[in-house]
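Only a single protein chain was left out; the remaining protein chains are all shown in position.
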Amino acid sequence: MEVLESGQGELIQPFDLDEFREWNRTRKTRKLVEKVMTEQEAIAQFVQDGCYIGTELYGTVRCPMSLAREVVRQGRKNLRVCGQGVLELDLWLAAGLVKKLDITYIGLEVYGTSSCLRRAVESGQVETCVEWSNAAISWRMKAAAMGVPFLPTRSMLGTDLLKYSAAKVVQDPFTGLKVALLPALILDVALIHVHRADKFGNCQIDGISGFALEMARASKRLIVSTEQIIPTEEIRRAPDRTAIPYYLVDAVVHAPFGSHPGEMAYLYSRDEPAIKEWVETSKTADGAQDYLQTWVYGLPTHAVYLERVGQERLAQCVARRERRQA
Amino acid sequence: MEVLESGQGELIQPFDLDEFREWNRTRKTRKLVEKVMTEQEAIAQFVQDGCYIGTELYGTVRCPMSLAREVVRQGRKNLRVCGQGVLELDLWLAAGLVKKLDITYIGLEVYGTSSCLRRAVESGQVETCVEWSNAAISWRMKAAAMGVPFLPTRSMLGTDLLKYSAAKVVQDPFTGLKVALLPALILDVALIHVHRADKFGNCQIDGISGFALEMARASKRLIVSTEQIIPTEEIRRAPDRTAIPYYLVDAVVHAPFGSHPGEMAYLYSRDEPAIKEWVETSKTADGAQDYLQTWVYGLPTHAVYLERVGQERLAQCVARRERRQA
Amino acid sequence: MSAPNYSKTELMICVAARLFEDGATCFIGTGIPMLAAMLASKTTAPNLVPVFEFGGTGAILEELPRAVGEARTFHKGLSALGICDTMESAQRGFVDYGFLGGAQIDPYGNLNTVVIGSHDQPRARLPGSGGGNDVGSLCWRTIAIVQHDLRRFVPKVDFVTTPGYLTGPGAREAAGLPRGSGPMAVVSTLALMDYDPHTCRMRLKALHPGVTVEEVQANTGFDLLLAEQIGVNAPPSAEELRLLRQEIDPERLYI
Partner (left out) sequence: MSAPNYSKTELMICVAARLFEDGATCFIGTGIPMLAAMLASKTTAPNLVPVFEFGGTGAILEELPRAVGEARTFHKGLSALGICDTMESAQRGFVDYGFLGGAQIDPYGNLNTVVIGSHDQPRARLPGSGGGNDVGSLCWRTIAIVQHDLRRFVPKVDFVTTPGYLTGPGAREAAGLPRGSGPMAVVSTLALMDYDPHTCRMRLKALHPGVTVEEVQANTGFDLLLAEQIGVNAPPSAEELRLLRQEIDPERLYI
């Protein structure tokens, strides 16, 4: 296949589809096995130093924040990360856990750029940034989810983004069109937060699915945190609602308010003061460390975290939630 | 892009992605416009002689049979068809409407091979059969749905199926793996039957989605038939249930029991005697013509068709339907 | 207690059912594979996970599906998505077994379901690949179910629809097919066959009761290798027959 142009970025997670097939054959049981465990157990068992890891959706929206904080607590190092991230990746950058990035966007949305990203990249602490667009990183996971080595796209062409990515430009042999080929992205481990799951890992998501379906299918290890654990009968009542089937899942963590301070559609709204606290404190390195001390290292579990947030604020988030059309 | 092997089959529906984009820009309104019409109106308006057409899912399962019969009634000729089909494509073959096939499977499932297919192909009435697998034809639609010229697969390789397809084999530039590239399939018109739709064409499907999502997004014209027309408020109550959004849809046809004699998950079971009648009569060319006369040409509308089937048999189909887990 | 009477079809279903590994995922096609899967899930493979190509995974098979897309294929199921999802799961290595049929099979397990004669002027046009090629390409192991006669067991199929071992050792990998995948067994009306690991050629493994090696060879259009030990397949047990006749196919659609 003649390559017209190659991005000079590093493929920071090389992949082998046959090895992924073998993994999926031998390391992922098809039996209905109970997988419920705590954040501590799940991160200890499945997240290793140096692994390639991703989170879904992002910091303020249906994000596995209780898992993200536990990664910080356990101090996993030299992580290679894809993102697309807001608070969750900021915490990891602030804690110095990240070595390489397949970066699409790390920022604070409404509140502007991420000081943690600036410090981590400009100081060289993050060694490598390989550039992608949001769609491109999702399509890379979709390629892995489909079990194919690449997907073509008409995005990214003609730009420095392509030049600093690891994509390749080829000519479509059917129509002669130039397209960018995006290499499959197989993650070592993914963290996804959902509305409901049974103890085996069958998951339901309400509202938009972001890139959960793609990431779940593109990962060797998948830790799911869930607002609620439901009986399998509920899954079997509506199999057309299963976004992530159990056989993809390695751990099910019961984490009510697991996306706090982000929102969870139809369940609770974002906690604006809590988000602003990070926005303000993270402007300086010291401030970010203080925040980590107060809100992460200093609180051993998600339950203790929620206690510190307090029932009143959580109740306000619930009261302000978006509701379905009556 | 160096091609290692090219299927010698004809690309019977050549495609141009920029032209498809232009079509989607100028011929598909984004406004909420009422699209409810009859089978007669929809087929008359959107199905032309010689067009490339497809149906979803297939003959005995959630199939737009009332639309398929109307195509026969209106005698559209020289159709180019992709399938994957059971009763619906059999009717078209028996009626002599089909000129070229992107064929994956045409048969009678439990009841064996299709005599109509044999007669049509062996006599040369169907001029061209280009071979694909079921997954391949779905992925071809998925390519069009994604707006890309091809999707790679590890299926079809090394076989005569590939040789008599229009796929091409290339080497993946990332890992060196050989993959087959499946060209995008953009249909002129697609027929899909759903459980519920609003008058604008927002559709919900219960149970498996087959290849409805891909086909809907891969077609220039989309005629949806639906068991039930619901208020748009119901769509807005559960946007996460919309399988096909309105802007893809050109016509909404209200067709209760529209999949008869096939089934509709959770609503009615298949009508086994009616299916067997086709299996038996279609064994001879004359028998098939008699059936067409009795059940298609002789009945001007779907309502009259249902009358002839009779309330009793329809009630039995409802009684025997599959039910959700209690 | 004397051995119960049974039909050839019942025996094939039982022999196929016993091949299911418990706790495995399996693509189930229309017909005998559905009966075999149901029988297996009620006997030796209670944790079998049925996968139906148009989207159903993990259904509880209480009533026999008559089609690969009908509601029974996701009855009380664990997920109900579409064909792309199931086929991509197979492409990722998540589907362990698949069942296949065909009008012709050759010594390497290649199957033909497209044409008898030439493609462009066929003597007989067959249904086409359906999901067959995908199952044979993407699942880890496949099991073919074929009536045993000289028209079906041929030295060379008229059309390779579904890849077996293609032309022999290494041919699948050279073509780009997934590493380590390929045919595992053939259940016929006369015997059970597997494949010689060195030559990838079909090998007689166990005879159906009352069938001789000579009879199998006389009905096979190529030299069948012989396993070192050729066994005999146990006839259907009374319990297998009861399940088949009373629970699985009480309407006798297939048996």
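Order of writing sets the chain letters: A, B and C. Residues in each chain are counted from 1.
Note that a contact is a pair of C-beta atoms (placed from the backbone, for glycine too) under 8 Å apart; a residue touches a chain by one contact, two chains touch by 3 or more.
Please read all numbers here as calculations on a predicted model, not as lab measurements.
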Contact set of the excluded chain (shown chains only): A, B
Which residue of A:P14, A:G50, A:G75 or A:G158 touches the chain not shown here: A:G158
Touch with the omitted chain, as defined above, among A:C51, A:C203 or A:A265: A:A265
Selected residue (touches chain absent from view) among A:I12, A:I43 or A:V169: A:V169
Touch criterion as defined above, residue of A:I103, A:V296 or A:C317 at the omitted chain: A:I103
Contacting the left-out chain in the complete assembly, out of B:M146, B:L162 or B:C317: B:M146
For subunit B, residues in touch with the removed chain: 17-18, 20-25, 28-32, 144-148, 202, 217, 235-237, 239-240, 242, 245-247
Where the unshown chain meets subunit A, residue by residue: 57-58, 60-62, 84, 86, 103-107, 109-110, 113-114, 117-118, 121-122, 129, 131-136, 138-139, 142, 153-161, 164, 169, 177-180, 207-214, 263, 265-266, 269-270, 321-322, 325
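Basically, only the chains that are shown with their structure count from here on.
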Pair joined by the larger number of C-beta contacts - B-C, A-C: B-C
Where subunit A and subunit B are represented by their mean Cα positions, the distance between them in whole Å: 37
Subunit B and subunit C, separation of their C-alpha mean positions in angstrom: 28
Whole-Å gap between the CA centroids of subunit A and subunit C: 40
Shared-contact residues (touching 2 or more other chains) in subunit B: 153-154, 177, 179, 207-209, 325
Residue list for subunit C, restricted to those that touch at least two other chains: 56, 74, 76, 80-81, 84, 91, 138, 178
